[in-house]
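Quick one: the structure is below, and I'll ask about it shortly.
With one protein chain removed, the remaining protein chains of the complex are shown where they sit.
Note that the chains take the letters A, B and C in the order they are written out, and that residue 1 is the start of every chain.
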Amino acid sequence: MDTDLFVAWFEETARLVREERDRLTRLDAAIGDADHGTNLDRGLTEVCKALADSAPESAAEVLTTAGTTLIRRVGGASGPLYGSVFRQMGKALLTPVTLAGFSAAFEAGVVAVERLGKAALGDKTMVDALAPASRALALAVRDGVSVQEALDQAARAAAEGAKATIPMQARKGRASYLGERSIGHEDPGAASAVLFMTALATVAG
Amino acid sequence: MDTDLFVAWFEETARLVREERDRLTRLDAAIGDADHGTNLDRGLTEVCKALADSAPESAAEVLTTAGTTLIRRVGGASGPLYGSVFRQMGKALLTPVTLAGFSAAFEAGVVAVERLGKAALGDKTMVDALAPASRALALAVRDGVSVQEALDQAARAAAEGAKATIPMQARKGRASYLGERSIGHEDPGAASAVLFMTALATVAG
Amino acid sequence: MKKLINTAESVVEDALNGMAAAHPSLRIRDHVVYRAQGPRRGKVGLVSGGGSGHEPLHVGFVGHGMLDAACAGEIFTSPVPDPIIEATLGVDGGAGVLHIVKNYTGDVLNFEMAAELVEGVEVASVLVDDDVAVQDSLYTAGRRGTGATLFVEKIAGALAEEGAPLARVAAVAQEVDERSRSFGIALTSCTTPSAGKPTFDLPETEVELGIGIHGEPGRARVPLAPARELAEVAMEAVHRDQPLRGDLLVMVNGMGGTPLMELYVVFAEVAAFIKGKGARVTRSLVGNYVTSLDMQGFSVSVCLLDDALTRLWDAPVETPALRWGR
Partner (left out) sequence: MKKLINTAESVVEDALNGMAAAHPSLRIRDHVVYRAQGPRRGKVGLVSGGGSGHEPLHVGFVGHGMLDAACAGEIFTSPVPDPIIEATLGVDGGAGVLHIVKNYTGDVLNFEMAAELVEGVEVASVLVDDDVAVQDSLYTAGRRGTGATLFVEKIAGALAEEGAPLARVAAVAQEVDERSRSFGIALTSCTTPSAGKPTFDLPETEVELGIGIHGEPGRARVPLAPARELAEVAMEAVHRDQPLRGDLLVMVNGMGGTPLMELYVVFAEVAAFIKGKGARVTRSLVGNYVTSLDMQGFSVSVCLLDDALTRLWDAPVETPALRWGR
C-alpha cells in the first residue's frame, strides 16, 4: 500500500462523491439539512487540490493533508469528524504501510471520531459504517487474506452498516432532533462512509 | 318607481354581487389587484344594513344613503366612484319618481363618476357600462316605452358596454399600468355595473 | 393558501392588535395608527395610509421623525375617507397636516374626499409617483407610488420634527418624490387572503418586470435570470428615466417573501451598477419595507441626494420599522 494508492483513494472518493452528491444531499434532506453531498463534494475537491499541490511523500502525509483539508474546508459536522478520522490515521500510520498497520491506523481514526462526536454504534451516524469496516479489516488481518480481499470485506461491512442505520432512531447530529421520525431513513454520513470504503477497494484493485 | 323599489334594487344587487363576487375578483386579479368582488360585497352588505337601519322615506334618501355608505365603507377606487354615482343621483332625483326623472338623475350620476375619475368612454372602466346604460334609458324615455322595458334595455346596454371593454387598452385605474397587457380582459368595474343594472331590471319586474 | 392568519376578514384588525401589543409607543383606534403621545403643538402633522399588505409601510413608520398617523385600509384597498379625516384631526398640532398619498386612483380619491371634508385644519397633499415601470402619460393613471414613499415619509417627517411650516414640509416631500425613481421585479405572485390563490400564475422559469405593490402583473414577462441581470434591468430602467449622478440614497426592498440574504445579493449588483455610472451610494437601506404580501421579488428605489436631504435622512427616527439616532 504505497503513497500513490492513498492519493488515488481520495481521488476516487472525490469522483464517487461527485457522482453521488445529490443522493447524499437527498438523504440529508430527509433527516438533516440537505447539505451533506455539497459539503463532502466541496471538501474532497479541496483535498485533491491540496494533494496535487503538496506532493506528499508518504501515506501518512497524504492522510494528514486530507484530514487537515477536510477540517479546514468542509465545516458542518462532517468536516471536523471526517477530518479527525484521517488526521488520526495519519498520526497512527507506520511506514512501510502493511495491511495490519493500516488496520490499526484505521481503528485509531474511528476511535477519534467516536470520541469527538461522542457517538457509539447504533446512534445512526457515520460510526455505524466506519466501525464495522474497521472490524472487518481487523478480522481480515487475523485471517491473513489479501489486501484486495480485506478492503472488499471492509467496503461490504461499511455498506451493511450503513443499511443497518435505516431502522435506527438517531441519537446524535441533526437527525436526533426528529426523534422517531428519523426511523426509516439511511444516515447520510454512514452512506458517505461507504463511498470512502468502496473507493479504497476500487483503487486497490 | 317607489321607495321600496329602490331599497329592493340594492338588496338584489347585494345578492348578485355576493353570488358573482369571485368572478369579479378574478377579473380584477387579471388586470388589477384582486379585490373588486370583496370590496363591493363588503360595501353592499353595509348598504343593506344602512337602509334597514335608517328606514329611508324617499327614493332620493335611499340613493344618498347608499352612496354615502359606499364612500364610507368600500375604499379603493370603486368606493368613491360608485358612491358618487348614487349620491349624485340622490341629489338630482325629483319626487315623485318618473322614468324620465330617473333617467335624468342617472345621467347626473354618470357625469359625476366621469368627472371624479377623469374617465371617458373607451378608457376601460365602469363608465363603459354606465354611460351606455344611461343613453339607453334616455332613448327609452324618448320612445315612451314601459319602465320595465326601459330598465331591460339599460341592463342590456350595460352588458354590451362591459363586453366592449374586453378589447380595450385601459387608460384609467390600475389596469392602465399593464399597458397592452390589459387588452383581452373585461373590466371588473364595468362587470359590476352590469350587476347593478341587471338587479334594477329584475326588481322592477 | 397557507398564511398565519385567523380569518381573511379579520387579518388587518388582528395585525393591528399585534402592533398595539408590541409597540407601547403607538395608539391604534379604528384602523388608524397614531403616536401614543399625541400631536405636538406647532408641529406639522404627517398622515399617510393606503391599502394594507405593504407592511411595514405605512403603519410601521409612525413615530418620532416620521409619520404622526397611518390609516390602514383593507388588504390592497385604500382606506375610506372617515379614518383619514379622523387621523387628520387627531394629529393636528395647529400647524396643519400633510397628506402623503401614493398615486393610485383609490388612494387619491379617498384622500381628496377626506381633505375636502376636514374642517378647521389646513391640509396639504403630496402625491408619490416614483415607479418608472408605468409611463406617465395621458394614457395611464400616472406613475404608481412605491418605494419612494418611505423616502418621502422619512425626510418630510424629519423636517416636520424640526418645526418647519406646512408649506416647507410639503415642498420637501414633493422634492424627494421628484428626485426618486423605482422599479420592481417579481419572482412569484402574491396571494391575497380573501382570494386565497395567487393573483397571477408565473411559471417556474419566468419573472414579471415592472410590477407594482398590489400583485398587479407587470409590463412584461421574461425568463428568470441571475440576480446581476435582474438588478441591471431594474437599474437601467431607473437610470434611463433619471440619470444616476452624485450622492444617492438607494433602497433594495423585498416584496415580503424574499429573504434578506437575496436582497444583499441584489444590493451588491445595484451598487456595482451605480459605481459603473460614476455615481455614489452614500445612504442605503436593504430589507422588506414596502411589500406586497408574500410576494417574492425586489424593487430598487433611488433618490438623488443633496446635503440638505442627507441631513434630513440622517436625522433621528424612532418607529417600529425604521429607527436610528435615538
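The criterion applied here is as follows: a contact is a pair of C-beta atoms (placed from the backbone, for glycine too) under 8 Å apart; a residue touches a chain by one contact, two chains touch by 3 or more.
Please read these numbers as outputs of a predicted model, since none were measured by experiment.
S.K.: Need the list of shown chains touched by the one chain that isn't shown.
M.R.: Per the touch rule above, the missing chain touches A, C.
S.K.: Among A:5, A:100 or A:178, choose the residue that contacts the chain missing from this document, as touch is defined above.
M.R.: That would be A:178, which touches the missing chain.
S.K.: Can you say which of A:56, A:76 or A:132 touches the chain missing from this structure?
M.R.: For the chain that is not drawn, the touching residue is A:76.
S.K.: Taking the full complex into account, find the residue in C:89, C:171 or C:268 that is in contact with the omitted chain.
M.R.: Going through C:89, C:171 or C:268 one by one, C:268 is the residue touching the chain not shown.
S.K.: Tell me which stretches of subunit A touch the chain missing from the display.
M.R.: That gives, for subunit A, the contact residues 25, 29-35, 38-39, 42, 71-81, 116-117, 169, 171-174, 176-179, 181.
S.K.: Applying the definition given at the start, please give the residues of subunit C touching the unseen chain.
M.R.: For subunit C, the residues touching the absent chain are 1-7, 11, 14-19, 21-22, 52-53, 55-56, 60, 187-188, 204, 207, 224, 226-228, 230, 252, 256-269, 271-272, 281, 284, 286, 288, 291, 293-294, 296-298, 318, 320-321, 323-326.
Rule of thumb we're sticking to: only the chains that are shown with their structure count from here on.
S.K.: Would you mind pulling out the distance in Å between where the CA atoms of subunit A average out and where those of subunit B do?
M.R.: Computed value for the inter-centroid distance: 74 Å.
S.K.: Whole-Å distance, subunit A centre to subunit C centre, using C-alpha means?
M.R.: 54
S.K.: Residues touching two or more other chains, restricted to subunit B: which are they?
M.R.: Subunit B, residues with two or more chain partners: not present.
S.K.: In subunit C, which residues are in touch with two or more of the other chains?
M.R.: none
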